[in-house]
Structure formats: structure tokens, C-alpha cells
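The block that comes next holds subunit A.
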Amino acid sequence: MGMNEREIHALLTASGIDGVGGLEQPDLDPTVVLQPSALVEVMTLLRDDERLAMEMLHCVTAVDREDRVDVVYHVCSFARHHALTLRTSVAKPDDADESWHPEVPSVASVYAAADWHEREQWDLLGVHFTGHPDLRRLLLPPEWIGHPLRKDYVYPSEHGGIPLELDAVPIYERDEREDTPPVAEPRPAGTPLNQPPSAPSARPHAGGKAPAKKEGEG
Partner candidate 1 sequence: MQGLIDVFANLLGTGPTLSMVLAYFVCIHSLIGFITIYAMFAIWMERKVAAHIQVRLGPMETGGWHGWAQSPADALKLLFKEDLIPAGANKFLFWIAPALVFCGVFTGFIVVPFAEGIQIVDLELGVFFIVAIASVEVIGVIMAGWSSNSKYSLFGAVREAAQVVSYELPSATALLPPVLIVGSLTLGDFNTFQAEHGWLILHNPFMPIAALIFFISSLAGCKRAPFDLPEAESELVSGFHTEYSGMRFSFFGLEEFVSMFLVSAVTATLFFGGYTLPFDLLSIGAAPDVSLFDWLSGHAELGQVDILGSLTHLAGPAVFIVKVFVFIFIQMWLRWTLPRLRVDQVMVLGYKFLLPWALFTVVGTALFEGLGWGWCSHS
Partner candidate 2 sequence: MEALEMYTTDERSDVYTEELKLNLGPQHPSTHGVLRVELKMDGEIITDSRCDIGYLHRCAEKIGENVTYLQFTPYTDRMDYLASMNNNLAWSLTVEKLMGLEVPERAQWLRMICSELNRIASHLIAFGTYGIDIGANTPFFYAFRERESIMQLLERPSGARMLYNYIQPGGVRRDVDDNWIGDVLAFCDEFEKRWAEYNTLLSNNYIFIKRTANIGILTQSMALDYGCTGPVLRGSGVRWDLRRDVPYLEPYDEVDFDVPVGEGTHGALGDCWDRYWVRMREMMESIRIIRQGCAKLPGGEVMTKKQTSMYKSPMKAAEGAHAYMRCENPRGELAFYAVSEGGTSPIRLRARAPSFCNLAVLDQLLPGTMLGDGVAIIGSLDIVLGEVDR
């Protein structure tokens, strides 16, 4: 029914807004590339233009790549039966660390849905949306330090007094298995029932006490 992505992209380039880039990935999921400076203007045009009529901002996603941070927007129109994906990027400086926050203008003034989406991306990836009315953490507790979905995120060693031991090696890299499910090893005598057989028996607990062993079980 509506316009396809190429036509929308042509309309955007013809609108004269500075910063509209090319159309990437045209065969799989066409994405319009934008400069951050053009973001609010383009969003306003998408929402207000009669032929485009993108009434809804569907999703805002930030992607932490090696050399840059992308922010991807998905908008859709119910009246015109079309949708569009847009992407802006902020290049990462060489000395980027956990205190570096990419700055992208907020579209919360254009679409109210952006409010929570942008808060979540701030929370999880540390993308700072300038002009957002109330940019604070959404999912994580307010005292959390760091942005977990970043690639250089270091898991905290403890939280609230409870030590955390995390194995960050992905599951499928642990060993090369054939197409058979793993067989459980028999539980050694004396292992408490609430721990798997392979767990270290001297797992440190808050307070430093080892778990009580159940007599006559396991």
C-alpha cells in the first residue's frame, strides 16, 4: 500500500534537511542513515508530512559497535501502511571508556513513546539523549554503576554485600560436544542437595558461613 523505503528515502533527501545520508542494506531491511543533528527535524517531518504520516515511534535501540555507537529508530504508519528504519551514529573516540557517553538529540518532544525507550538506552548503554525531560535509569536500580549492555562492561564483583561469581565465557564455547545432551555426573556423597555436583563446595556466602550440609541426603 504505502511507499516503500526507497521512495521514503528519496522524499527525505529531497526535503533539503541537512544530514540525511544514504540508504543502507537495501535488500534485507533498508535503513536510512542520518547525522545526529538532523534527527529531530527528520522525525518531525516523518510525523507531520501527509504522505509519510508516521504516527508511531515503534522502537529506539542503541548498538555498541567497536568503533561507534549506533542509535536505530523504527517508525511506522498505520494510515499509510508503511514503516521505516533510521540510524544515527556517534563515533567512539580512541580513549572512550565507561565515563564516555555518546550524545544524541532526544526525540521525546516529537514522539512521547521515546521517553521510556531513551531512558532504557541510557540505562543499559549510556547513550545521553540531550533534551530529554527526565533522563534517569528505568530498569536498573538508581544506584547502579555502569551501563551493562556495553561491550566493555565489567561485571561487579559484589552487589549489596553479596559476592558475584560469573563465568563470562559463552556456553557453546566451553567445549565441543556432539549432538547429545550432557549426561549428569553422579552426585558425590555429602554434597548438599541445593548445589550442582560441579559447584565448588566452598562457595563464599555473605557472612562467611558455608552452607549447612544435610545429613542422610545426597
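On how the list was made: all candidates are chains of the complex that A comes from, given by their letters.
One rule holds for everything that comes next: a residue touches a chain if its C-beta (ideal position, glycine included) is under 8 Å from a C-beta of that chain, and two chains touch if they have at least 3 such contacts; residues count from 1.
Since this is a predicted model, take the numbers as computed values, not measurements.
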| item | value |
| --- | --- |
| Candidate from this complex that touches subunit A, chosen among 1 or 2 | 2 |
| Touching residues (chain side subunit A, partner candidate 2) in the complex | 25, 28-29, 31, 55-59, 61, 63-65, 72, 74, 76, 78, 81, 83, 85, 111-113, 115-117, 124, 136-142, 148-149, 151, 168, 170-172, 177-180 |
